[in-house]
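Here's a structure for you.
Missing here is one protein chain; the remaining ones are kept as they sit in the complex.
Moving on to chain A:
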Amino acid sequence: MTFLLVLALWSAAFWCHECLQPRTRNIFPRQTGAVSVNQIIRALAPCLALPLCLFQDPALGIFYWLGLGSAAGLGTSVLMAVLKQKRGLAQMSKPPF
């Protein structure tokens, strides 16, 4: 349960991070307040996840925190790519080389 929560917190942080990038912000316009909320979640969610991991396992918590963070980042990036594809925005990218 704790690990699911940590995963969710990391995912929220990555999601907000991507929403704050100009390429995504231009695609999904938000209100001004939403930007601040995104910034706060991006900063606080991983900080909140760390004590949760350490509380669950003081010796190995840092490894869970890093590992779950990587897994959440991977999951969020794939989800974001699929959502962008659904909206037909996948081509809005920099040239490959």
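Some observations on this one:
Heads up, the rule we're going with is that a contact is a pair of C-beta atoms (placed from the backbone, for glycine too) under 8 Å apart; a residue touches a chain by one contact, two chains touch by 3 or more; residues count from 1.
Here is the rule we use: contacts and distances are computed from a predicted model.
One chain of the assembly is not displayed; among "Paraquat-inducible protein A", "Threonine/serine exporter family protein", "Iron-regulated membrane protein" or "Sarcosine oxidase subunit beta", its UniProt protein name is "Iron-regulated membrane protein".
Mapped onto chain A, the interface with the missing chain covers residues 3, 14, 17-18, 21, 59-60, 63-64, 66-71, 73-74, 76-78, 80-81, 84-85, 90-91, 93-97.
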